[in-house]
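Data first, discussion second: the structure below is written as structure tokens.
All protein chains but one are shown in place.
And now, chain A:
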Amino acid sequence: MDPKVTQTFERFKASLVRNDFDTCSKLLSQLKLALIQFKSLPPLFADGPTAVQELTLASKYSIPRDIFEHAVVLSVKMEDQDAFERDFFQLKPYYTDVGPRLQQSPQEYPILGLNLLRLLVQNRIAEFHTELELLTAAALENPCIKHAVELEQSFMEGAYNRVLTARQTVPHETYVYFMDLLARTVRDEIAGCSEKAYDSLTVKDAKQMLLLNSDQELFEYIQEEHPEWEVKNGLVFFQKAKDSAPCKEIPSLQLINQTLSYARELERIV
């Protein structure tokens, strides 16, 4: 059994390097099927004499863990967020539940950081913080984790340009995919904020602020996302939401209803 798994895994790694995704997914399914047969692996955790041996598959690092780590990387390369989530949750027990029994994986922090980034991109902030609580102080110091944590902070504060400059300083090449997605989210956020904060902007400034390359792109973006904006004389006008206007007349019907209900309640009390 073992040599077969390792062989398949070697082929899987090779095709991952070649970016041959079809072969990769096919091999990955085979690998996952093979892993189910080991009883001491998650989710069963059967404690037996072969437990440690199965967990590591007689290697310096745990091979099952290695397989899922590669699966996560594959899903990022294939830009499949659902697969990422699935694979990550299959991988997680190897870090949390059986973590102490294995040697720490060099990939652990990059992958945890990647997951944080994914939650950020999908705007699942509550889950982001739940994951964050699980990390030790040492983990928080790791550049990969720190990157995601700082991004979240800048994102919350509204310092969007810091989010965008962070793209240049990604700690790991797999992060680029999510950073690009994040840039898109940031653009929507900026558009939402500008709409409230400015009366109008010049086309040039708007273009620069929304990180678009040409006027054409800007117009397309406005057309798609914010058709209510108006472009006139080289200026972009935002439609203002109406402020609460001073009340001109007394809302009599509403007041009568309220007063009657007070009277009814008071009668019940006295």
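One rule holds for everything that comes next: a residue touches a chain if its C-beta (ideal position, glycine included) is under 8 Å from a C-beta of that chain, and two chains touch if they have at least 3 such contacts; residues count from 1.
Note that contacts and distances are computed from a predicted model.
Within the choices "Probable 26S proteasome non-ATPase regulatory subunit 3", "Vacuolar-sorting protein SNF8", "Transcription initiation factor TFIID subunit 8" or "Ubiquinone biosynthesis monooxygenase COQ6, mitochondrial", the name that UniProt assigns to the complex's undisplayed chain is "Probable 26S proteasome non-ATPase regulatory subunit 3". For the chain left out of this panel, the touching residue among A:A14, A:I36, A:A197 or A:L260 is A:A197. In the complete complex, the hidden chain is touched by one of A:A14, A:I125 or A:V176, namely A:I125. Only one of A:A159, A:V176 or A:I256 touches the chain withheld from this view, namely A:A159. Mapped onto chain A, contacts with the missing chain fall at residues 125-127, 129-130, 132-134, 137, 149, 153, 156-162, 189-190, 192-199, 201-202, 205, 243-247, 251, 255, 258, 262, 265, 268-269.
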